[in-house]
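Can you keep this structure in mind? I'll have questions shortly.
Missing here: one protein chain of the complex. Every other protein chain is in place.
Up next is chain A:
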Amino acid sequence: MTNRREAWLFLFPGLALLVLGFILPIMRMLVLSVMGPDGVTFEHFARFFQDGYYPSILWRTVRLSLVITALTAAIGFPLAYITSRVGPQARLWLIVMVILPLMTSVVVRTFGWMVLLGRSGPLATMLREMGLVGRSFSLMHTESAIILGMVQVLLPFMVLSLLGVLTRLDPRLEEAARTMGCSFLQTIRRVVLPLSMPGVVAGSLLVFTLSASSFITPSLLGGARIEVLAGSIYKSVTQTLDWNFAAAQSVILFFGLALVLIPYLRLGARHG
């Protein structure tokens, strides 16, 4: 009895925050999304699908998030693996280097990319001087810019999720694999990677949801012409004051993400 009460006591702050800060707003959002001038309506959803514009924004959001997730995993895994296998001193430094970017604001990091990718940034200047591109070449305001910026912003989340799993992996398993004739890469593919799946899943979940819901980096690097759904929602809320439509877009993003995440969660459950 006491145990149960204590459990509730421990749960309470987190639960209260969740209800107040997430569940209630989500309910309100759901209600708003079907509210019209004369009662319940699905016109906001109909507007979303009336032509290809909004669905293309949704598709871009999902597509970019998938690419960003795959890239952070591909870059983050070797980094996390090496970090988990070097000596404590080097590991500390590597972890600090991974975490350090998190200590500056996303906006600052994104501005760095804006300088690097702009028309007169080092990259464009170099390519232009080599005669490979024209005068107005710029990586700014492209999907590649969004991907680059987001991968950098989100890499720490992936690396930290992977590190948690990789550091707990028994090194003797790898030694065994090597003695049984596996090459280094085979060991990684057959032993380390499958065993670190829970970390990959957790990291991917984090990165995917964060990139699908972020709008600062995409709007700064993608510009006005490459819209993502979170940016479109922000616009509806703050500029056109069209809250019902904003809510409808949010519901669509919410379910769009859920649709992608459910198979992932299953995968996580199987490996977890």
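The rule we apply is simple: a contact is a pair of C-beta atoms (placed from the backbone, for glycine too) under 8 Å apart; a residue touches a chain by one contact, two chains touch by 3 or more; residues count from 1.
Convention: contacts and distances are computed from a predicted model.
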Revision key, fill the gap. Choosing from "ABC transporter substrate-binding protein", "Sulfate adenylyltransferase subunit 2", "4Fe-4S dicluster protein" or "Protein-export membrane protein SecF", the absent chain's UniProt record names it "ABC transporter substrate-binding protein"
Point to revise | Residue among A:S56, A:S105, A:T167 or A:S183 touching the omitted chain | key: A:S56
Study note, to complete from the structure: Interface residues of chain A toward the undisplayed chain are 51, 53, 56-57, 114, 118-120, 135-136, 138, 141, 219, 223-227, 232, 235, 239-242
